[in-house]
Structure formats: structure tokens, C-alpha cells
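This part shows subunit A:
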Amino acid sequence: MDNILNQIGIENYIFLSVVLFCIGIFGVLYRRNAIIVFMSIEIMLNAVNLLFVAFSTYHQDAQGQVFVFFSMAVAAAEVAVGLAILVSIFRNLGSISIDNLKNLKG
Partner candidate 1 sequence: MIHIPDFANATTVQVIFCFLAFITVITAFLTIFSRNPIHSAIYLVICFFSIAGHYLLLNAQFLAIVHIIVYSGAIMILFLFTIMLMNLNERHQVHKPRITRLGAIVSFCLIVIVLITIFINSKPIVGDYDSTGEDFQSIKVLGKILLNEYMVPFEFASILLLVAMIGTVLLSKKEKLNK
Partner candidate 2 sequence: MNVSTILIILLIGAFATYFSGDKLASKVALLFSLAALGCSIVLLNNYNAGENISLINAWIAQPKISFALNADGLGLAMVLLSAALTPVIIFSSFGNDYKNSKAFYGLILFMAFAMTGTFLASDGLLYYIFWELALIPIYFIALIWGNGDAEERRKAVVKFFIYTLAGSLFMLTAFIYLSQKANGSFLIEDLYKVQLSACEQFWIFLAFFLAYAIKIPIIPFHTWQANVYQKAPTVGTMLLSGIMLKMGLYSVIRWQLPIAPLAAKEYMYIFIALGIAGVIYGSIVALRQNDLKKLLAYSSLAHVGLIAAGSYTLTLDGLRGAVLQMIAHGFVVVGLFFAAEVIFRRFETREIAQLGGIRTQSPKFTSMFLILVLASVALPGTFNFVGEFTVLYSLSQINIWFAVLGGTTIILGAYYMLRMFQHVMLGETNSKVFADVTLNEGISFAVIIAVLLFFGFYPKPITDLITPSLETILQVINKN
């Protein structure tokens, strides 16, 4: 089977995932809604996952894809914990804007 990268080029995947990654970063910086920030972080992780798979194809090596499983597990765990924290904040504060989290400073 032909390597699909011969048609697309690994660079393009890199650019795509870099852009996606940066969009994730942008989202984190841009939004104040904690949920959206979580989502942005998910975008970042997905960008990396995409690149993992691309590199996996590039090297014709399955390890990259295996790593994606771990990455997914991590993402899931993070989201779970993150949302748990978020919920408790929401309970205490009634808001999930991270701008309201400025009690600790100085």
C-alpha cells in the first residue's frame, strides 16, 4: 500500500496540527468561560493526536497510534477532574468565568 503521505506531505500535517494547536492556545487565552477553555485544551490535545497519527504513518510505525490511546486516556481523565473542579467552583461561586478567580494574587 502506498504511503498516503506521498500525496499530502508530512509538512501539511505539521502545519495543520500546528495551526490547530495554536487555535487551542488562542482559545485558552481568548475565552473566559472555563468550559470553552477546557474545550480549547481538548483542541490542543487533538491537534497533537492528529500529528501523532501522521507521524505514525510517516514512520510506518504503530507506536504513535498507541500513544494516542494514552493521550486520549489522559484527556478523558483531565476532563473528568477538570469538570469536577468546575462544578465545585460553580457551586461555590455561581459562575464559571475564570475572570472571577482573582482572589489569589499579589
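A quick word on the picks: all candidates are chains of the complex that A comes from, given by their letters.
Remarks
Just so it is clear, a residue touches a chain if its C-beta (ideal position, glycine included) is under 8 Å from a C-beta of that chain, and two chains touch if they have at least 3 such contacts; residues count from 1.
This one's a predicted model, so the numbers in the text were calculated from it and none came from an experiment.
Touch with subunit A in this complex holds for only one of 1 or 2, which is 1. By the touch rule above, subunit A contacts candidate 1 in their complex via residues 1-12, 14-16, 18-20, 22-27, 29-33, 35-36, 38-40, 42-43, 46, 49-50, 53-54, 56-63, 65-66, 68-70, 72-81, 83-88, 90, 95-97, 99.
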